[in-house]
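First the structure, in the form of structure tokens, and then the observations on it.
All protein chains but one are shown in place.
Right, chain A next:
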């Protein structure tokens, strides 16, 4: 369990929080002041509980990728090597089970719900492949990136192919509502990438911009795939909203921690280079918080850390500041929100696993 120091948070938080809560949580009533994250109920290891549903996940994905050209096939299969965390499919199948139990105590995952898990992982991977080309990245998950091995031209095509296969699988579910929900993800991913290109002058706008980007690039996929399986499992729109809100909050927390790890983890452990965001000119949560303590960072943010030495200096400032703690604290609050949402469902081991999963999001170190 990680302990977050909240010493200095009270002074700086209210203002900036009011901004993003307005942005992201228009309907949220109030926050409980306790930061208790462990309840007395017995926790299930989410990865054990969802394991049998995800058995052969990668084999099934590879079956969706029907290509005749051997090299293109190899490229498409490259990241489905079973070494990924399969974090998204895990959330999706657990959510499916939790919703099914909530609705009619059904203990089965429907084939269509499992397809959503597969499609979510495929859309995610397709976007990684394109992101790596856009960012000119060299390594991911401890492997060389597709663009490093095969060049940008083919890498982009492989990404396009994975996306098209995902959309064929999506169409085969045969439900137009599900198609609309998951198509929203594709649109959000692209718009998120465009948001990442711009930077905002105003500090508050910058934070809202960062959270909006985080939602579109990371949380939308989790939120909408959770929503999709809830629609398939249960007709109650209230449940769909619970699933969506859970996915959205966990997704944002997940990305916030990702942004923290970019500063605190070492490259070997993470499987990709650290301070990668700074090198790309991106100011993530820890930087934005640090900037409140060290206003001299403003200029660096605006020039996207382009001057020699900017990246190192910014990194130093971040580590000196409480940017990392504050970002982690923020992630914690999103996780609380996720937990509160999911607890509205009828109790089940899967529901508790989803609660536990929010903690794993906070504690992960890679």
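Some observations on this one:
What we mean here is this: contacts are C-beta pairs under 8 Å (C-beta built on N, C-alpha and C of every residue); 3 or more make two chains touch, one makes a residue touch a chain; residues count from 1.
Keep in mind that, in the parts below, contacts and distances are computed from a predicted model.
Per the UniProt record, the absent chain's protein name among "Glutamyl-tRNA(Gln) amidotransferase subunit A, mitochondrial", "Decaprenyl diphosphate synthase subunit 2", "S1 motif domain-containing protein" or "Translation machinery-associated protein 20" is "Decaprenyl diphosphate synthase subunit 2". When the full complex is taken into account, the listed residue touching the unshown chain is A:193, out of A:60, A:77 or A:193. From the options A:58, A:80 or A:161, the residue with contact to the chain not on display is A:161. The missing chain, though absent from the display, is touched by one residue of A:114, A:130 or A:248; that residue is A:130. Between the chain not shown and the residues A:69, A:299 or A:363, the one that touches is A:69. Panel shows chain A; residues 66-69, 71-72, 130, 133-134, 136, 151-154, 156-157, 160-161, 163-165, 167-168, 170-176, 179-180, 183-184, 186-187, 189-191, 193-194, 197 of it touch the chain omitted from the view.
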